[in-house]
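Beneath this line is the structure, given in structure tokens, with notes to follow.
Note that one protein chain is taken out, while the other chains of the complex remain in position.
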Amino acid sequence: MTQLPGLLDIEAIRKDFPLLDRVVHDGKKIVYLDNAATSQKPRQVLDALNEYYERHNANVHRGVHVLAEEATALYEGSRDKVAAFINAPSRDEVIFTKNASESLNLVANMLGWADEPYRVDHETEIAITEMEHHSNIVPWQLLSQRTGAKLKWFGLTDDGRLDLSNIEEVITEKTKIVSFTLVSNIMGTVNPVDAIVRRAQEVGALVLIDASQAAPHMPLDVQALGADFVAFTGHKMCGPTGIGVLWGRQELLEDLPPFLGGGEMIETVSMHSSTYAPAPHKFEAGTPPIAQAVGLGAAVDYLTSIGMDKIAAHEHAITEYAVGRLLEVPDLRIIGPTTAEDRGAAISFTLGDIHPHDVGQVLDEQGIAVRVGHHCARPVCLRYGIPATTRASFYLYSSPAEVDALIDGLEHVRNFFG
Amino acid sequence: MTQLPGLLDIEAIRKDFPLLDRVVHDGKKIVYLDNAATSQKPRQVLDALNEYYERHNANVHRGVHVLAEEATALYEGSRDKVAAFINAPSRDEVIFTKNASESLNLVANMLGWADEPYRVDHETEIAITEMEHHSNIVPWQLLSQRTGAKLKWFGLTDDGRLDLSNIEEVITEKTKIVSFTLVSNIMGTVNPVDAIVRRAQEVGALVLIDASQAAPHMPLDVQALGADFVAFTGHKMCGPTGIGVLWGRQELLEDLPPFLGGGEMIETVSMHSSTYAPAPHKFEAGTPPIAQAVGLGAAVDYLTSIGMDKIAAHEHAITEYAVGRLLEVPDLRIIGPTTAEDRGAAISFTLGDIHPHDVGQVLDEQGIAVRVGHHCARPVCLRYGIPATTRASFYLYSSPAEVDALIDGLEHVRNFFG
Amino acid sequence: MKLDSMYQELILDHYKHPHGRGLRDGDAEVHHVNPTCGDEITLRVKYDGETLTDVSYEGQGCSISQASASVLNELLVGKELAEAQKIQAVFLELMQSKGKVEPDEEMEEVLEDAIAFAGVSKYPARVKCALLSWMAWKDATAQVLGGAERKTA
Partner (left out) sequence: MKLDSMYQELILDHYKHPHGRGLRDGDAEVHHVNPTCGDEITLRVKYDGETLTDVSYEGQGCSISQASASVLNELLVGKELAEAQKIQAVFLELMQSKGKVEPDEEMEEVLEDAIAFAGVSKYPARVKCALLSWMAWKDATAQVLGGAERKTA
């Protein structure tokens, strides 16, 4: 087996993930390289879910009975864990949502309904980038349509990086919010946070960072980032589906208006008017994803026990190896950075004229799960003049042997359509 | 053991629910009477969740690999199950949300952003009732504040029913939307759908029915209801937390604008503009609660295998028994209907001057879990001049013995504070 | 190998040598997108009375969607409208069968080369690829019939 410096003890880790033993297509063990779409779940997380439902399940916050107290302690305990995981100054800055998309929409809607100085309206501008996930594009298009605000964006360089050369035109005195991804889900690019945050602060714009592809893979420190909001999603970081996070600076969460109305988010309600609970509850209407928050808490414990820096190092080694081997494949073109520097573990590529759908299908037949298409980042495909890509993406349990399997699989694809 | 006509085979059913074996406070088996807040989960649902995560977990819709196909088939299969469960004319009318609160907010926001003839604006009116859950009040207060629309509501009679005597003033030619609960979560009242729907149709208003307390407990037929939208929540009907449903008439879902923007809900995206996928996907931005939908599908299978009519009969019998026994308790006042006719299995009451918090605490000490407070329906408490109530609520696994335990518990409460 | 049931020789042939590709004069034009994968097609139909005289198209997509458009062109052009609609309906039935319909002789007679897509019906994610051009054709034809939104180039 290929040994690379910095690898985790993959064999031990893989034992935690029941799905990785899955056998598909008449006896082929799954090679799961679709981690940018969603991660697999360790037994520790599934145990936490079962334990919650079998022993503690109750609705939170409003009960004096023992189950309600336990459920509340578990749910709020997960908030503490997430706050520690991202180094949030206060647990009250951690809002649970259903996914990163809701987190991003939540900010867009807060700003649309806000009073000055936050209000986005027809005299103001919004800045994003051309490499955003659709979930960080469409909310801003909707906000722009509904308020008249102008939507601007950073373009991309030929090697898959943000083109910041016109930063002073993209982020101006009129800009109210700059929203961008920390790591591209399609190209793996890690973006230069500092330069963007500095410019945003210069003009007094708020900064929202989409950390959906960062939180699972590297240490995340919201204070060091210097952003005002950070969004990410549970299912990509060993957690359950149905849970996302929005972190926001306390004073902003106090000032900004609520989004969804309902139970749990109120202080007092009469038919004539209502007042709202303090953050984070103000932004958590209805019964929250209780079990999912508990599961995310267990995921955070799991990742922390391994160490986010070690996970980052592991993925860096795998990515470096994968990039090197992919570049040896004839007719293969990587869309995005072609070295492992400042890049995450998602690698997109085209293979000659063979359509990614066909690439993915033939890989699947060999038990290799990759994603094909525009990966919810169609503007990137448009930018590089391609209809779609094939994307292999790695995680803490990915092994060099799986990279080798991918390379062999691509050889097979080329033969099949050759 | 007390035998009542119409009871289910409780012993067999209780074996399906691991939590019901829970022992609290030094050896007391839990008596779980907080079902209106959330239900317990049968093993069948937990098995479906585990099976999903251990064997099929992948992101849905965009993959050609076998896991993605399986996950998509399971997720969309749950949509079929839910559609059948509520007798929806088309599976495409079933939208998965995170909870009922999101479903209700979704409709409010659709109408706020809609074009004519649906648009809610300052020249129009919204009608709700005084017995709504906060999740069906606050979204309309927000919409009313943000659009200038006038919010009206039906009051309550002394015996906990809707006062429809002024229906022509509450629902007028200006009314765009009438939203009301099918079953009150605080009083158990079952509301007269026909009369309200008829009047709404007369004036061309849309009707949204909050079926959060109905879907778990009785056969639900959206076509028979005659409404335009029906909302409910998974966790109260044996399903996981983190999943809700909005059913809407196809033509409305086609006409109405999206709410949250992001991945999955688009047809095509460029930096300049986007087009949206057809319903239901148009309203499901981001990675949906996949496992939770699968769990809800299993819950629907479970409930259907027992039979919703049989569940309704069981609860009716228990409720009748409970109302009778409660009325024997000195100083006890039921808030809501005092017979079992046209009422669900949630019973709220006050006990002399003893504050519900204190009632709940002393019951808890005996292992009896009830909910105390305003049950996210504070206007009802205001209406009846009480600060809060104690609420016992039953489900398919509730037994007459548990009712007896409650009555004994209340005796103990009276002695304690006597 | 199971894969061969999807990628029939005939499909790969059509993919590599598509029939009637390119946009020509038409009575109606539609643009269809498969949102789940981004495949796109622009398709025009031309009728002479009841006869479908041309289906021209341009687009990008996988072998299945490309081959399917090529087969459609080969199969439908020259047919009477009613006949073409019947073929479309049978193709739709086959593709939505989840691999459970065993094509019989009658079906083979109607579908000719298109019968090669039977294997694709086992792959839910790819059924939409195979149907993309057929849905576009149906839509364009409906426009001609309805007289609505006629576009010619």
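Assorted remarks:
Labels for the chains are A, B and C, by order of writing; each one numbers its residues from 1.
Heads up, the rule we're going with is that a residue touches a chain if its C-beta (ideal position, glycine included) is under 8 Å from a C-beta of that chain, and two chains touch if they have at least 3 such contacts.
Model, not experiment: these values are computed from the prediction.
Looking at the complex as a whole, the chain kept out of the display touches A, B. Checked against the full complex, the one of A:23, A:73, A:327 or A:401 touching the unshown chain is A:73. Screening B:60, B:243, B:372 or B:392 against the full complex identifies B:372 as the residue touching the chain left out.
Checked against the hidden chain, the listed residues B:126, B:291, B:323 or B:388 yield one contact partner: B:388. Within the full complex, the residue among A:11, A:221, A:267 or A:341 touching the omitted chain is A:267.
Although one chain is not shown, part of chain A still touches it, namely residues 61-64, 68-69, 72-73, 266-268, 277, 281. Listed for chain B, the residues touching the missing chain in the whole complex are 25-26, 355-358, 361-362, 365, 372-374, 378, 381, 387-388, 416-417.
Throughout what follows, only the chains that are shown with their structure count from here on.
Each chain gets a centre from the mean of its Cα atoms; for chain A and chain C, those two points are 38 Å apart.
Chain B and chain C, compared by their mean Cα positions, are separated by 45 Å.
For the pair chain A and chain B, the distance between mean C-alpha positions equals 31 Å.
Contact of a single residue of chain C with at least two other chains is seen at positions 36-38, 123, 126. Within chain B, contacts with two or more other chains are made by residues 62-64, 68, 266, 268.
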